[in-house]
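Everything below concerns the one structure shown next.
For this depiction, one protein chain was excluded, whereas all remaining protein chains were kept in their positions.
Moving on, here comes chain A:
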Amino acid sequence: MNAYRLHRRYILLGASAAALSACSKPRPAPTSGRELRMSWWGGSSAHKATLEALRLFEEKHGIRVRGEYTGFAGHLERLTTQIAGGTAPDVMQINWYWQTLFSRDGTGFYDLSKLRETLDLSQFDARTLSMGTNKGVLNAIAVSNAARLFYLNQTTYQKAGLSLPTTWDELFARGPQFKTRLGQGYYPLDGLFLEFIALARTYVVQGTGKPLINAETKSLNCTRADMYDFAGLYARMTRDHVWPSAQVRASYGNVAQQEMRPWINGQFAGTFQWNSSIDKYSDTLAAKQTLALAPYLLRPGAKDAGMMYRPAMMFAVNAKTPYPDESALLIEFLLNDPDGIRAMGLKRGVPVSKAARTLLDKEGLITPIQRQSEAQLAAAQIHVVESPWFEHPRVRDGFQDILEAMGYGRLSEREAGDRLYDDINAILHRVVR
């Protein structure tokens, strides 16, 4: 029975191969009637939007796409198993730093530049393309770019009779002002250690004008004094009531920042957050509170904004896919085709593709706060390209452990600065390969 079945399958394969070769052209156009697999993670509205886009794609090109989607939890584990087992989907949504996991030498994903006949790469700027390129191979294409910007609760600032800060010094001054005008429970800016690390990185990079991490030398690209600044910034901001201390934050329980009560009712009046996920933060605010984009803070004489500006999510094609052209067609549809663009909307952030951006802008689908964020990003001086190793979990945990120890008084400011310099360098030496 089995042998018979196998036999029949081979006959069918042979027949279809013969049929294909009979009508073969120099480069066959993407063929309809096949089934692609695409995986992504996301929330409910992203699922609905993507499923709708896939339906439209099938209508237009006659290629069925099976969506394999989950929430964010566990998605990386699943993709890792699939890639290791050779059963990865044809098109997958990946995070920027996942390239360091799956395609260290650039061969882990299909070279998208080979598919430029189907996929219009001219819609993407050179910087974006370079962030998906490894050793000359275009591994992944960015759906949207993101950077952390200052989003402040305008309602609370108005209540205090204060303007949004325009310089670091003004931000530092807001702490005591908040305390005297509104009370002990009010802070001008908030975030987890993760956000603080990003903030302090920005502060240091604005001073040095270099990426914080040098992957070549496997070490921090700054002096010991800069790390004293790093630690000093945390000590100063928590002491001056600019940033809630670890103890204050812990007293509200271990919940997501946007689900914390002081954030909801406006006591923690700001966040240093990815522009791609800011809607999540404005959604949970109590009624009659508005979140506004604040001017980007720059140190005097800073030549670079020190932003960590990078793809928020990317699409990549399985290196072993039997359907590269169809996969490229799907990505082209989702990113550059008007139907796909409308269906996807802003569910994956403000798109990078020029075609998509123009269309969504023309149809008024980009929210004011997103438009302002994009304008701020476009105007910012971004020359420094940070190494992806900055986002490596071990490096991140290293920063966090030291800051936490200092926050709880286990380390002095100076000890913390020393530890940051020595320990992070040691971690980088271990993890960078």
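The working rule: contacts are C-beta pairs under 8 Å (C-beta built on N, C-alpha and C of every residue); 3 or more make two chains touch, one makes a residue touch a chain; residues count from 1.
Heads up, the rule we're going with is that contacts and distances are computed from a predicted model.
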Name under which UniProt lists the unshown chain, selected from "Carbohydrate ABC transporter permease", "Cytochrome c oxidase assembly protein", "Helix-turn-helix transcriptional regulator" or "Ion-translocating oxidoreductase complex subunit A": "Carbohydrate ABC transporter permease"
Residue touching the undisplayed chain, where the options are A:R34, A:R78 or A:K303: A:R78
Sole residue of A:L101, A:I264 or A:A380 that reaches the chain not shown, by the stated touch rule: A:I264
In chain A, positions touching the absent partner: 37, 39, 41-48, 51, 66-74, 77-78, 81-82, 84-87, 89, 255, 258-261, 264-265, 274, 276-277, 279-280, 283-284, 286-287, 312, 349
